Each structure stands twice: as C-alpha cells, then as structure tokens.
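For this view, one protein chain was removed and the others were kept in their places.
And now, chain A:
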C-alpha cells in the first residue's frame, strides 16, 4: 500500500456515507469523474484547492480529509522504529497501523517521545554530574574526608603498639572528619535536592514550546487580543519549567510584536488580496520578510487559508520553529532534510529564495526561505544568522519542476540522493 493511501480512501468513505454519486461530486467541484475516481483509489495526489473544494462539498473539515495528522504520526512511528533497529518492525505496514489502530499508534508515538525526552534528561543529568562545579566540590570534600577517616581508623586498628598520645590525636581527627563528613554529605544532598526541584520536566524546553504551539494550531488568540507574553507563558499549565517558560516568553514576545505590526483583522484580508505573497505583504506593512513568514504561519486555518508550514533554524541547523504542513512532516528531533531551501538560504544571507519542493508522498509546496540576522548587527563581532522557510501547499496541477525532499535522512526512502548523510531505516523492514 502506498504511503498516502489514506486520503483518497477517506474521501470515498465520506462520499459513500452521504450517498453522493461519484459523478455528482466530481461535477460539483469541477473535476472529471475519472479524475475523482483516481483520487479515491489513491492514484492521484490531492491538496490545495481540490482538497478544499471536496471538503466543502462533503461538509467536513479539510483536516479530516487531509493526511497531515496521519503523516505526522507515521513519521514519528518511523522514527521510533529507527531508534531501536534491533527490534524489527513491519515498516511497510505503518500506514495500516495508523489507519486501523489510531489509539495504539498515538500511544507508541507518545511513548517514543517520552523515551527520547528521558534520554535527553539522562544526558543532561550526566552532563551535570560531570560538569557541575558545586557538585564536584562537594564530592571532592566527601571523598577527602572519607579518605582521612579510613586511613586514620586503619592506623588505630592496625597498630597495636600505638602510644596513647597518638591514639588521642587520631581519635580526635576521626571525630573532626566525621563531623565534616556529616556536614558535606548534608550539603551535597541539599544541592542534589535543589537541582531536582529546579527541573523535573522530561522534555527539553524547546520541545515543550513546540508542543504548546502545536496544541494551539500556532494561532495564539490570547496574544492576538493584546495579552501579555510573559503572563501568557506563566499561566500555561503545560509549561512546567523555568527554562521552558523563559523560552516560551521569548517566542510569545516575537508573536505579539508581529501581531501588533500586522493586526489579524487587517492582515488576513490583505493576505488574500495579495494571494499570500510574502514580499508584497512585507512592502504593504513595512515589516521584514521573516516577520511576514511568521505571521502567515499564524493565520487560523480555514477553508480560505491554504495549508501553511513554517520551519526555522539557527546557523548550526538546529530547528527553532516547526509547524508541519500536511504532506511534509517536520522532525521533532535532529536535523531536517539537507535539501530544504531553509539550509540553502544560509549560504546567501539576506537573499530570499523561492523553490518548489515535493515531499515523499508527492505533496508539493512553494518554499520561500531567507537567512536573516537573529539580533542587532555590530561592528565588533560577526552577525549570527537564523534561517526561516515558509511552506505553502501547492496544487498538483501546476506542472512546475520540483525539488524532491524528505523529512530527515533516517526516515526518508528516497534513493540516489546526493545529500544523504546516513542510511534510511525504511528499507530494513
């Protein structure tokens, strides 16, 4: 079964449930019955206007028909399979698993995420044990004290002819060192307790922020209405650590600034009027292109707003923002596909680039990317760049040449890719 088999099957299922003839539905949305037949049998990709028209005709939300949610789950399941290659799984049946047992699929992906988060927590604790100067100092003190007690006690026990003066001195030394040991042990325990109180979260701060955005569809109503970013971050129950709260507040300040510069009630009509052209919108609102990218990705999803994704990274390629569009699941962990224009933009900072890209399932996107300084420019140090890429779902029928891309190498099945940095796990099943 091809990976994208679900969308067409779902369209067929909803049409039959409503008792609509294939020819009637095709006529209603302005396509031929044979083309709809191909779509329903998963032999043609679908997205953009056709998907929206079908969802309107079937009176259901486009996301119900689209494969986005399932693709994200499939991608995470592939990642889960890749993380433990010693346990073989039926990689070619992941789609079936997602379709037939969505609860189990969600459970596995949730556990996989938790496992990765726990691994990162262990790594963090290991770093802390290795590099924490306070802990190192406490440990040194404890071991030095134990060493003095051990040597002194061994002398007392193992030296029968020890004079009374030496005995008294060594007893006194043991008493001194044992008190010191009690104090240093208590101090170390207090330090460890303090560390554990500071950070009990199993997810990294960035993952917590990603989840917070994903959970709200990347549209933050509270901030659109003028809410305070810090207060908003503080009252979010899912943000459970100081580090995540600080990071979230920084993201929310950017969101608020964008919302203030491009108020929703003005920006959304302008976006439609300008056909979601970021350059035109940047000129209209007098804001940087990257701000328009962010603002477009924050538009509430609706029948008239195309499926828009957004991803950004720092100069090291680490992902800073991820909003997956349907048909291109962006990874939660590690780096993305080296062929994304996101990375190409870093080689020419300040120069916007536009490419058509095609995901593994055939979904096509207009990808617009730009590398921009992440802070104020200074004379005394080199600029630090971030790159940002907007993804707008494209109709299948444009016929424009597209760059084939993936999500990330481990879970990308494309062969003969010059950019591949590690083998895929998808051929091992």
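Just so it is clear, a residue touches a chain if its C-beta (ideal position, glycine included) is under 8 Å from a C-beta of that chain, and two chains touch if they have at least 3 such contacts; residues count from 1.
Please note the rule applied: contacts and distances are computed from a predicted model.
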| item | value |
| --- | --- |
| Chain not displayed: protein name in its UniProt record ("Succinate dehydrogenase, cytochrome b556 subunit", "Amino acid ABC transporter membrane protein 2, PAAT family", "Molybdopterin synthase sulfur carrier subunit" or "Response regulator receiver domain-containing protein") | "Response regulator receiver domain-containing protein" |
| Residue, one of A:40, A:76, A:95 or A:177, that touches the chain absent here | A:177 |
| Omitted-chain contact residue, chosen from A:147, A:242 or A:347 | A:147 |
| Given A:34, A:93 or A:136, the one touching the chain that is not displayed | A:136 |
| In chain A, positions touching the absent partner | 130, 136, 139-140, 142-144, 146-152, 154-155, 158-159, 166, 169-170, 173, 176-177 |
